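Comments concern the structure below.
Removed from the display is one protein chain of the complex; every other protein chain stays in position.
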Amino acid sequence: MKTMTYGEAIRAGMTQKMREDDTVFLFGEDVGPFGGCFGVSAGMHGEFGELRVRDTPISEGVIVGAAVGAAATGVRPIAELMFTDFVTVGMDQLVNQAAKMRYMFGGHLKLPMVVRLPSGGGIGAAAQHSQSLEKWLAGIPGLKVVYPSNAADAYGLMLTSIEDDNPVVFFEHKALYGVPSEVPDEMERVPLGKARVAKEGTDVTITTYGKQVLDAMAAAQTLAAEGVDVEVIDLRSLYPWDKEAVLASVEKTGKVVLVSEETKRGAYIAEIAAYIAEEGFYNLDAPIVRVGALDTPVPFAPALEQTMLPNAEDIVNAVRKIL
Amino acid sequence: MKTMTYGEAIRAGMTQKMREDDTVFLFGEDVGPFGGCFGVSAGMHGEFGELRVRDTPISEGVIVGAAVGAAATGVRPIAELMFTDFVTVGMDQLVNQAAKMRYMFGGHLKLPMVVRLPSGGGIGAAAQHSQSLEKWLAGIPGLKVVYPSNAADAYGLMLTSIEDDNPVVFFEHKALYGVPSEVPDEMERVPLGKARVAKEGTDVTITTYGKQVLDAMAAAQTLAAEGVDVEVIDLRSLYPWDKEAVLASVEKTGKVVLVSEETKRGAYIAEIAAYIAEEGFYNLDAPIVRVGALDTPVPFAPALEQTMLPNAEDIVNAVRKIL
Amino acid sequence: MNLSDDKMRAMMKTMLTIRAFEQEAQNQFAMGLTPGFVHLYIGEEAVATGACAALKEDDFITSTHRGHGHIIAKGGDVKYMMAELFGEESGYCKGKGGSMHIADASKGILGANGIVGAGHNIAVGAGLSAQYRDSGQVCVCFFGDASTNQSTFHEALNLASVWKLPVIFVCENNGYGISVSQERHQNITDISVRAQSYNIPGVTIDGNDVLAVYEAVFEAVAHARDKKGPTLIECKTYRHRGHFEGDATVYRTEEELMEWKKKDPIPRLKNFLTDNEIMSIEEIDAMEAAIKQEVEDAVVFAKESKVADLASVVHDVYTDIVEEARVR
Partner (left out) sequence: MNLSDDKMRAMMKTMLTIRAFEQEAQNQFAMGLTPGFVHLYIGEEAVATGACAALKEDDFITSTHRGHGHIIAKGGDVKYMMAELFGEESGYCKGKGGSMHIADASKGILGANGIVGAGHNIAVGAGLSAQYRDSGQVCVCFFGDASTNQSTFHEALNLASVWKLPVIFVCENNGYGISVSQERHQNITDISVRAQSYNIPGVTIDGNDVLAVYEAVFEAVAHARDKKGPTLIECKTYRHRGHFEGDATVYRTEEELMEWKKKDPIPRLKNFLTDNEIMSIEEIDAMEAAIKQEVEDAVVFAKESKVADLASVVHDVYTDIVEEARVR
């Protein structure tokens, strides 16, 4: 075991694949000598050179679009958008092209590409640099979507995502980049679509992903002190997602709290809730409670931002509601 | 009472407001002399002239973006995108600008603008011209979202949407344009956020909107023949949405089927389902069943497309599941 | 010019094939046999033909909603194309794509596209891939005049220029984006001036002169293979039909159409070939008859084909996951 930050793990995943496979390359705004706005690709330009770690102009449309055209013609590009919020200018390429080309063309094409999207709030970056927009992409047929919560998963999911023959959207939480956690010496692939039970428990299931896994674990600790035994499921992949793991846990606990940093209304966790209400209804002993951000843009002032975003306390309160 | 098609009703709503208020104007691709790709603005260029019914270049970004800038500076623009699918190239303007400007600027601004989005499948237009993407916009704080199912609502909601001081996304179903229905002689405003009980019933609640209201009514008829008394709720507005009406109906029937043409996974109806599972749980006697499109892009061949899209039969089957 | 007689005969054949295919597509649509939208290329055949004649088999093209001509010129098979228009399993896309989404990756055809301007970006990606792999391939990107106002045009040309990607941007300026004439959608006459924004070569040529198109694209391809980057080529042309079938074309005059019909690229090449004794009129007639037959056979093929098994609707979304089907 060794310790790595989440950001380092993402870099390690990209680096390992680029060493193993020379069709893999990275491009995006300031990913080169600058090392990326959050330092995630620091040093990679030095190791791999200009052609494989390449700075683009500020043109998100063609960043994603070029990844599509490249993936369709024999290479495995990784495209970084500096902030998830900028996917607004690359949506056509991602949703109307990447996601649909294989299907529209009758299956005669594969598109091995990864689009990295640094997400989430908590750094005082305000409404246009702090969004969580999983719901836009996790519900689009043709895309796979992952969202790691820790270094080992970030590393392992990056390997798997690059190796996948379909477009994979790789969400990263900006507030996690500097957070260290343990990584095995020999990193294994983390399969897409498999959740991780972050903590076993019998009383309530908290299902979440990304940064909120940390909040959920903190909440579980608080609740443990009160004698409540919480199970925490880290989805890791939003599509495909691990229906079996979630239904099994709900069967055990009968109670579920879903957590995400998206604004609550219309968040992708509504899909999980709806699925449980459809397929696991008879195992439910209590309402399905969702915790999300308030239904507003992300405000600038830290105190306001912290009010708007969900936290461990909100999760504790949500669990208490259904005990 | 008179009879109008859905398309005529949308035109009537725009026309009435343009006569009443000379700050209202319409622009978009081919909306001028051509009358719009689906004929919705036919004749309006003749009545209002070049400045008020204006053809744009193919530049969806600036179509929406110009609406934002115009709305912020004293006029009430209506922008048409020819197909909802093209909102992919106007997402930034809609989500990062229109939806957030008021909030980011501390409330010192209003943005009275309407963006019209012709949606949905059923006309053999394939994957990039047939999408339903309500989930992208109905969950964005700062936007209001409506989706009429008939001429009277289309007319009344258009009046209200134009008069609203916030950005309103106006979804229209392409397959409804030619469908006639009754409209009162003196059209009243339809308030945003108020559902309509399309049919009263006591056994099961079908909650839906847009074209699927017609399918739901057909399903209700089939089921009535079997002695099942279905209540059909037409949401009309997706945000704000009528939580009270839905919860009240579920309280009465104890059973709910949600229907939408979006691909089922992550559809906005998941929000309605999750909300019911959270706030109306103890009134539920059966699983919440959702009916949506299959989880694929929209295929071209009519037989495939009809397989992919939800229909009345699917709704009947969904209801039967929980009887 | 470096054009062999064989090459010219091949171009004649391509142009005639496109014309015949489109006329048949028009008929079938009029009879209600092909669903959805269909955008015909009649009148613009010289562009696709001249451009693709300058390419190798493993080069790439990206196409548009008006894509039949490009696909035929790059070697697409009219049988599978026609079957796709009919929505049959034997079509290029198994009936999942239709007219606007025909592709054949094995021939470097990266797809027609229903989103105006989307091809610009995809072409840049193909060029990037070719450069990255140092494969010597190039990509020709076809697009209309009105698409040059899309966001993608700008981002694509800028990136291709600054990275010196092997992409040839071929603009088919037919004077209209649906009903909106060029002077109403942009304030320029020659779209090739836009090359200056990216400091790349830009030329305007007669798009109804297949030899001129060939020459311009040939030069641009050499430039691209030389690692000197992209070129913008504007081809002035005209579509004889409406924007899509069913369009009453109220936005243009009969005279304008007549003027352009006089400049039809097909009689023009025929005359050139006969005048220069490269082909006799009899040879051309025989060629045309054979092509008509091929296209008629394609219709028969399409009509004899069946729509795919409905269960297949959930296939082909991913390489590995098969989505849940519906039990009705």
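Chains: A, B and C, in written order; residue numbering restarts at 1 for each.
One rule holds in what follows: a contact is a pair of C-beta atoms (placed from the backbone, for glycine too) under 8 Å apart; a residue touches a chain by one contact, two chains touch by 3 or more.
As the structure is a prediction and not an experimental result, all values here were calculated from the model.
Although one chain is not drawn, the whole complex shows that of A:G13, A:G69, A:G120 or A:P297 it is A:P297 that touches it.
Within the full complex, the residue among C:T49, C:S151, C:T231 or C:S305 touching the omitted chain is C:S151. Only one residue in the set C:K96, C:H185 or C:H315 touches the chain that does not appear here, and it is C:H185.
In the complete assembly, the contact with the undisplayed chain comes from C:Y198, out of C:Y132, C:Y198 or C:Y318.
What chain C contributes to its contact with the hidden chain is residues 149-155, 158-159, 161-162, 184-188, 193-194, 196-200, 229.
The chain not shown here touches chain A at positions 29-30, 32-34, 37, 55-59, 61, 85-86, 88-89, 123-129, 294-297, 299-304, 307-308, 313-314, 317.
Remark: the residues of chain B touching the chain excluded from display are 23, 25, 51, 54, 56-57, 59, 61-62, 64-75, 77, 89, 92-93, 96-97, 101-110, 141-142, 144, 165-166, 240.
Note that in this section only the chains that are shown with their structure count from here on.
Across the assembly, the mean Cα position most removed from that of chain C is the one of A. Between chain A and chain C the centroid-to-centroid distance comes to 39 Å (mean Cα coordinates, whole Å). For this pair, chain B with chain C, the centres built from the Cα atoms lie 36 Å apart. Within chain A, the positions touching two or more other chains are listed as 61, 89, 92, 96, 103-104, 141-142. Counting only residues that touch two or more partner chains, chain C has 93, 95-97, 101, 113-115, 151, 317, 323.
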